[in-house]
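All protein chains but one are shown at their positions in the complex.
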């Protein structure tokens, strides 16, 4: 009987980071995929990812609404609680042999807790990395709740082991997001019209003269600060002279402030050559960034996928602080002058040599193989 | 303005393990105590601890019902979720400067998560210890969510630091439960009649011939197994020839099976010299165990307080596996013959020399002092 | 394609009151039964009814733990909330064509609300009756949320219509609990040994000399009052000279006090000839009450099934106030003298002529037939 592997996906970025593993799991003869979709992955405002999943041929075993609206600190905690209540009932119904949880979001933590209390082994993808903000606490807490660790880098593996995890349970698989990028590299040209294909709002412009791609998430829950920070980036991009594709932020404490900043900017500067999207299919998105002059913002895409693709990145603020990075990244603070200068430098520089820091494109396959053959246990003990 | 210290207490044992700190916090000029009571600490079936708190002079800032009934794996996970939802609202109302969470229960985890997401510094009491079961996962996950660590032993401190916590945030305060034991040692005689004072059900007997004290919690969530395990202990105690005080288990997955085992035994062997309690005030309980011939079961009381008091202990099964222990403990498996042999040996042996392994009686004071003077921050990063 | 009929059962009494309809629905060619089990129907302490359901051959589509422990006013409200959250997810998965909700409990209300908001037609069994306590508010609120009304009596139908419901949606089916009683009447003798078959605790006694059956639920949420009320009944029964079978109460605000009262009585009066049960299969239970000298307490069984079976009843207090009743009932207050006098009178009287007040034994069949053929709609409007 195949092992039942339950994967909980709750946001667009998590989907990109696990998709190749989903494909490998559902294609593996000894595994059966139970795909659970929740959180912002179900919400129109955040680009209903569940539709993409269906288009990609995945069956959705269950969908769980869990986001308590408010996008602040309190509601983030509450969302984790609602997720936990729901996932407990769900795991009791699905009875998986192992649960896979991705990265460091609040739903990641809820998934790991529900499975742990229900004596279901937990496999964690992307543990052992170091960043700023609450994600840092959550990521390592999830490591302590997990029984299998599929990490992206050697440094990450070393950290997970130093935290007291049994080395026999830690595997450097690389990040599955790199698998997608590998596939895209085989046919990297921008073979679709982003304006007609994805709608969105704002300016249209020719792509031939070069363009920026911006992804900026709130790092702070102070409404005013999130607003101010996104405004600095908006003005820097506007004044860079390059048109830009801009992606709306995740549901998170502070995203309200970010959205407000964007809305106000759009009213103030209607002539700005920025086009806004809520979402895009991962492969198309990767083609879009492969062909950009520079990626701007604070998304981990700039650190991971862009390293592999050799795309120049202007990384703003503290959100990615501590994460290993390639030579393609320039770090700047939240002021428009520094951002603009760095954009200029990166868009002049052109593509960097690719780096295999976050994987070689086989992560999904390796994860599926390990889930199929490794002993599954829910008990563990600190190694020291 | 004094710092507001929110302490969440959700079970009788947690109260014993934090009580001296509560006293010290509420007496400290620079601290203001916000005592939140929840979980089984509010339930009659588990010996409404909140009444003891009032009797001890503490003001209760809020009480939160959070236990989803079922006492199995699913409801434990759900309870954690309900606790999280409730505590988020509560922390938003109380706005503490720091939250204190105790040990390794599910509510401990819910408290740490709620505070973490709400950018409130978390202080964890009793991290760094090693045991069996789900507690092991939860304890270390809470460590990764916490900003201050008040641990009981040097080994525990070492482990917390090795897990990547900043050594400047780790303090060997000893366990506050030892503080209570210290107070009791000053007047250790059994100065009350346990039968008339606390009611309970079952046999009465003279105390002068010696008696046992039994505390056995379910370690497994298999209903039948919890039943079988408690039955082995019941028969071993019954056949030891010594009368016994027996305390009902915590609300936990499996406690249903334990309760059932006790009920069936009582019907089968009505002449058994066992008296059953749901609860007892901590100080009286400590006097009761100080004067026992032997403590039997799998409670951490046998490992901590009994080490300090020099009380002989028969520790059954895996629940305390991995925890540092004094010479006062004999470990046995879940079979009645081994348990009975060990009871015999320990009740012949008499009291052991006291051990300061888990503290010297000043933990509460030290914790209050550290909460008053240490810098409070909610951000942190792995040290390696 | 058969209509999918989701029935939510959350307590032992609700199961008895819907069982014949479940049988009829699952046997109907145009209907498909989706049986959801939740609340105390899953709890050992309240006699895990879900096991009976399996023994009776029903497939359980989902089980939902929802009871927040505390058995007080706050936790009853919270339980309704947790039930609502869970049932919403569940109904989204099951996608029934109609939801059946039974009587007037908090889960009844949660079921009706979840279905209403999800545009699923609601069928309510046992609306239109009048009683005391919170049940009265809840029952009529459920009527206002329901689209089909399967009531027990003509008076009930009249009341539902006067409340503004379309007469075309109101059907006097009788109560399905009477169907079970009809079946039992065909072979009414006590063909099993209640002591060996069902365990329980307390005295054993010969059945040939006559016995009482007691069912008393808390009507008040004052802990002390529930305790006192059950004590009065306990002493009256004890002093009646007749042995008794006593059934533990439902999970409800106050059941804690009732349980406590029973426990204290048992310790005080160990020689009492009372045998306590948590639960019994409905058919066996009906045989037990058919052969009793008198049913004592405040259960609606005394009003419904006992009317049909002609069993003498001593109905205590206000819980059934307002409910239509047959000549078999004597009403008394919560004092032991009145109770004892009434017990004496009823046990002297012997069986009453049967009454068809609450149905003729065809309710389940009629309900299934109506669910199969009536138009299903979720919209409605006040008729005046």
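Letters A, B and C name the chains as they come in the text, with residue numbers starting at 1 for each one.
Please note the rule applied: contacts are C-beta pairs under 8 Å (C-beta built on N, C-alpha and C of every residue); 3 or more make two chains touch, one makes a residue touch a chain.
Only a predicted model underlies this, so the values are computations on that prediction, with no experimental measurement involved.
K.L.:
Specify the residue from the set C:16, C:45, C:116 or C:182 that touches the hidden chain.
P.N.:
Checking each option in C:16, C:45, C:116 or C:182, the one touching the absent chain turns out to be C:116.
K.L.:
Just to verify: which one of C:60, C:134, C:207 or C:372 makes contact with the chain not shown?
P.N.:
Counting the whole complex, the residue in contact with the absent chain is C:134.
K.L.:
Would you indicate which residue among A:53, A:67 or A:120 is in contact with the undisplayed chain?
P.N.:
Checking each option in A:53, A:67 or A:120, the one touching the absent chain turns out to be A:67.
K.L.:
Please output the residues of subunit A touching the missing chain, sorted low to high.
P.N.:
Residues of subunit A in contact with the hidden chain: 42-45, 65-70, 72, 74-75, 78, 82, 201, 223, 251, 256, 260, 263, 266-267.
K.L.:
For subunit B, enumerate the residues touching the unshown chain of the complex.
P.N.:
For subunit B, the residues touching the absent chain are 62-65, 82, 85-86, 89-90, 92-93.
K.L.:
Against the chain that's been left off, what residues of subunit C make contact? List them.
P.N.:
Residues touching the hidden chain, for subunit C, are 73-78, 80-89, 91-92, 106, 109-110, 113-114, 116-119, 130, 132-134, 136-138, 140-145, 158-159, 162-164, 221, 253, 322, 379-382, 384.
Definition applied: only the chains that are shown with their structure count from here on.
K.L.:
Which chain, with its centre taken as the mean C-alpha position, is closest to the global C-alpha centre?
P.N.:
Taking the mean of all protein C-alpha atoms as reference, the closest chain is B.
K.L.:
Round to the nearest whole Å and give the separation of the Cα centres of subunit A and subunit C.
P.N.:
One centre to the other, that is 51 Å.
K.L.:
Counting only residues that touch at least 2 other chains, which ones in subunit C make the list?
P.N.:
65, 82
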